[in-house]
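Only a single protein chain was left out; the remaining protein chains are all shown in position.
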């Protein structure tokens, strides 16, 4: 992430308009930090809340000019289209049920889009959105941010380069404790949108973290899931949404796998982990210590790889900002997604070819794959764990 | 493991006869070290090989007297029955397909038995063996040695004491790389018994390590598996035996779980691990660093527990020999199983009550549960992952 | 680091002018990321190189306007003083021998200053600079960035709150391998400034990393070094600069300590570590895994503390941007220094009281303490390890 290819190509930073993510929102702050870190974006416009008044005042709170602190996303899109210094892209960080409509509006208004995951709440929306992306020819970046970690990209690059040989076994898990309490949410009206199956999506755990785990598996291994046998359910009493999901997997090429996600593991912080074994060795990575990648070759000593350390592949190197031994963490990984998308957008504007290594950010195809996975998981679970093929192609 | 309750009760050590486990065998050396470590056993007799000549000579190689280096197990049992200083128990460490016959012989000859896992190769044998144990009234100890680790026992004790609240989620995995190579075993005649489905049992991976993982789950949580949806199979080409197995689990009390075992994860050493989450927190343990137990309470800092460190429960304390900070490892855990069995046997001989904490070694009931689990796994896998209830009661 | 107190207080971001740190510089990129992350600073002016042409062009490369891409720091200071939208502060990230002159110029020109460490190359300069800071009444922030890690601040807060009781023992080490090679730098002219004892300071290892280790010890424990017995020297042949230093320490209140720093430990990345033991327990932290703090109480289980996890103190909480389990790393720690300085500066401008927790960034007094420490280390070493008192007060 050295240099600034956006300024190099355009002589300026890209201009971003944000939808959602007001000051109190964790994900909003995270997106805006990610946009700022590598200095490829200026956040110049926003519609931060579905409440028009709040939307305007929160825009000013995060430092937008009053004139570009809009009352709503449609207003922003309309006004920005008419400006000479119009925004280059729209970033969407709203509750899941509105991703589809905001993204569609932005694409139709001619903007590139950066969108939080899951891409949509339903498979139908995901299919429609991918079609729209293809029709409009805009860039669509989905923030499966964990794929931005240097050591996740190193794992992908090592597998692409054949360091593991043929992939045989994959384990992926995403275990959290954030929704372990029975009184979370407290009963009664006014529950957070995530706990409402309509707004948060048909399966909270799958939308929230299952799609991350699924995307990580696909990103690292380069393999699709051909069949799965799953259970999706709820272990915390009194809850209308899913808080765990497990599956056995058949992957392309004959590999077998295990999948396990939950938000009800009391006391666990954020254990998104993956182990991939091939004929030549295994790789292990875990998000709580993202600065290390364990490589266990078949007949040689285990290795501990680190960002910008020895034997890093170009894809890993370009996503690490610091010299070795200086861990970066979550914000850097998230920023890599934003910065790669910026490089792709700037290249398009400048009529240049982007660095091919900039094109590893997740896109609408990945988003659709995620929704198809969620759909297949739920179908298999309904059928008592019957082997089920996620839709493909 | 301080003091020597066997000498205290009997004024002497117990006398052990061993079946199998000649000098070249990993498991044989391991059993004998386990018997020696706490000085509760003298190994005085043996039939170490199915080849009579080798059996006699190998007995002398491990330091047995010529007269008690027997040509075969039946010879040993017959001869020992007639001696004043006859052995007190028989330890069986032969290939899996002979456990049943040797154990039956020993029990019928009136000896207590220590037997390597899996208890038998078939469910029918396991049922018959348990009946025989009950009929003869002998002590039967199954060496699911991983339950001897102080921190595994601490986990069990913490859960028994309610420290996790109600159990909701369990993940257990046993991942090894020892059978990752395609040329292991080399094709042709003379393959090791483990790779022969008849001698090694119907499912290599389940017999070898799956029963350990299953036993660990039951030991730590105190819960039985009510239903499972499984796949058992082979990822290394050209192999007649299973090298991976996965399952989703329904446990007693409504807990949900994931199970994953394989011996084909190239480069991985011996990752037997468990994570248990209850309403009040989670516990995590992994065999490669057995001296630590991670306890993650719901709303308090994560703890790292260690043998004989603060907050150890009596069950953990009695299985640790050293002051804190002095890790013991695998031999100590294995020895704990032998030493507890010794205490139970000595108490029986002396007509005394054993320490109740000595009675946590796995027994024939655990062995039968293991075979029932293997059977249910294979049945579910044959039925395309259908939810299947292991036999109970 | 939630909210944006600078915008809250001033209705705008602070404006920063940078001196040094052109596009190829590691530390330049690091400073600018730190300034951007929390959106409290706009980098609007710069003099990035001692070469006037390069200085102007590099300013534009990092996105400055041509008119504020200055040829030199004096030019920048002069021009900015006359602007209505003048910069609020100057950030200095030049080779060590120029810190003093640039900082003095900036202070005299009426600007607040953020300066890379070591504050100066000589003790005399450090004394003069502190006097100038006091005379001018400007805010001076020294980027001992490691004190910005949430878990370092948690350690400090725990000790301030008495969680360790009376401090008895301290070990601090900073071990790197970056200068382990004999041909680093290659012989001949044009060596990097760090390897020139005049430009890089009298002791490379002490200036580069020794002052960080010293500052970390003082920050975490709150104790000054009363006496030290030291050796400072060179283990890589053919080098004119120091590459290791060790010392025994007498600290305030009778605590004893050990100090060890080197840049010649081949293969080691960036092991800045500290262990502090008091009457009630010990704390351990290491920079390569900065997201964990080990707390080992006297008679209770060891704890693993994490940012925004249970039992975090306010000082730690305000320096963590994310929910628990999302590691931040080095850029976040560096940004905390910039953001706290911004809060202090904005409060001064607004005539408000800053949050007292914003005032933990290192200042000129800390910088002088660092130079006094370097001086005492070298004096003790020259005197054959004689106990030597760093100047105080």
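Letters A, B and C mark the chains in the order given here, with residues in each chain numbered from 1 onward.
Rule of thumb we're sticking to: contacts are C-beta pairs under 8 Å (C-beta built on N, C-alpha and C of every residue); 3 or more make two chains touch, one makes a residue touch a chain.
Keep in mind it's a predicted model, so treat the numbers as computed, not measured.
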TODO: Return the single residue from B:88, B:328 or B:343 that touches the missing chain.
DONE: B:328
Task: Candidates C:20, C:46, C:177 or C:307 - the one touching the absent chain - done: C:177
Task: Among C:106, C:119, C:159 or C:229, residue touching the chain not depicted - done: C:229
Task: Among C:89, C:265 or C:322, the residue in touch with the chain that has been omitted - done: C:265
- [ ] In the full complex, which bits of chain A touch the chain not displayed? Write them out.
- [x] 294-295, 297, 299-306, 309-311
Open item on the list: What does the interface between chain C and the hidden chain look like in terms of residue numbers?
Closed with: 165, 168-169, 171, 173, 175, 177, 180-182, 229-231, 233, 235-236, 244, 246-248, 254-258, 260, 262, 264-269, 275, 277-282, 295-298, 302, 384-387
Open item on the list: In the complete complex, the non-displayed chain touches which residues of chain B?
Closed with: 2-4, 7-8, 12-13, 23, 26, 29-30, 32-33, 36-39, 61-63, 176, 178, 269-271, 287-291, 306, 309, 321-332
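Convention: only the chains that are shown with their structure count from here on.
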TODO: With chain centres taken as the means of their Cα atoms, state the distance from chain A to chain C in Å.
DONE: 34
Open item on the list: As a quick test, compute the distance in whole Å between the mean CA positions of chain A and chain B.
Closed with: 43
Task: Cα-centroid distance, chain B relative to chain C, in whole angstrom - done: 55
Open item on the list: Where in chain C do residues touch at least two different other chains?
Closed with: 306, 309
